[in-house]
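Following: one structure in structure tokens, then a few remarks.
Missing here is one protein chain; the remaining ones are kept as they sit in the complex.
After this line comes chain A, so read on.
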Amino acid sequence: MVGAHVGNLATACTEAASSDGSPPAQIEFRNVTKMYGRTAALRDFSLTVRRGEFLTILGPSGSGKTTALMILAGFEAPSSGDILIAQKSVAAVPPFRRDQGIVFQSYALFPHLTVRQNLEFPLEMRGMKANDRLAKVDRTLEQVHLKEFGSRMPSQLSGGQQQRVALARALIADSPVLLLDEPLGALDRNLREQMQSEIKQLHREFGKTTIFVTHDQEEALTLSDRIVVMRAGRIEQVDAPEALYDRPISRFVANFLGEANILSQDGSDTFKGGAPAGKVAMIRPERITIRSFAFPSVDLEKRQSVMGHVEEMIYAGPLRKYHVRVGDEVLVVREHVASGQLIFQLGDRVQLSWLRSDVRFLAE
């Protein structure tokens, strides 16, 4: 009885997907908590993923990212709370009826099957005919630049190649939902960027609801519609990339996403930057203007300024980073390299200034 009901649900999803073009794969976590013994891998996790959205989960190691995906995929049962897909609870839907393309953190390629057989597997399970499978596998292999590798065993591939096979295998069956657990972690920078734009392209083209887990903040910022920042099993903040970077709500988020100068709580008045009690003031390194001590900026109506001396200069291609000591604090300043720019040396006395409106007040 239950099986029949579940079957209907699954077909309902796919039918609806084909009729109105956009998959009704709206996903909702409702107060999901997952306990492993006494430790909570997820705590009161509530999140709504919109249809066709590209959502990234970002967080330090062990913060519960994989756990959230595994619960959504049906491999782990939540200790409490519920998961809804297309407004229906999927508590009773086993994983193999959830139609989600998944890239596992460890790739999970079948070691006894060739690359081609790995890619064919999901198609075969959906009852596709051998001829159709052939064409589809060829096309997908090309997409991930692995055309020549079809007959290899996974153990004969490099880490990055395995990762691309895993990605291809998740994409090939056209599931309306993609769950990608650090799918690009093992790739070098070039390939990574290439695959990022590939993923972005695919997403734009087919508009599949995608949940993407990563450690890499830059990747999160470039790819996502929204980013979820997790901390110890809880959601710290959910926002669009720009909003998240520009208006982090906590010191944790600010530090996790980009660099942040926390202006000391108990320092001088300037440093407090007018932070209310229980909050700290934060200024991003690129919002700080660095000037020679001899030619300070004087627009003190809108700007705050402090004096200090250069303690370190780091040259990083298009950027130059200064560590400037101001009293007990060291502030990081980031400046784009431009021609005719004044370059400060170690020990130089400098003035740092920033717009008052660029200061953010964050929860501790």
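One rule holds in what follows: a contact is a pair of C-beta atoms (placed from the backbone, for glycine too) under 8 Å apart; a residue touches a chain by one contact, two chains touch by 3 or more; residues count from 1.
Rule of thumb we're sticking to: contacts and distances are computed from a predicted model.
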Protein that the absent chain corresponds to, by UniProt name, given "Carrier domain-containing protein", "Phenylalanine--tRNA ligase beta subunit", "ABC transporter permease" or "FAD/NAD(P)-binding oxidoreductase": "ABC transporter permease"
Absent-chain contact - pick from A:64, A:154 or A:176: A:154
Given A:27, A:73, A:115 or A:168, the one touching the chain that is not displayed: A:73
Selected residue (touches chain absent from view) among A:63, A:100 or A:196: A:100
Contacting the left-out chain in the complete assembly, out of A:59, A:78, A:122 or A:233: A:122
Residues belonging to chain A that touch the chain removed from view: 2-3, 70, 73-75, 94-102, 104, 106, 108-112, 121-122, 125-126, 153-156, 169, 173
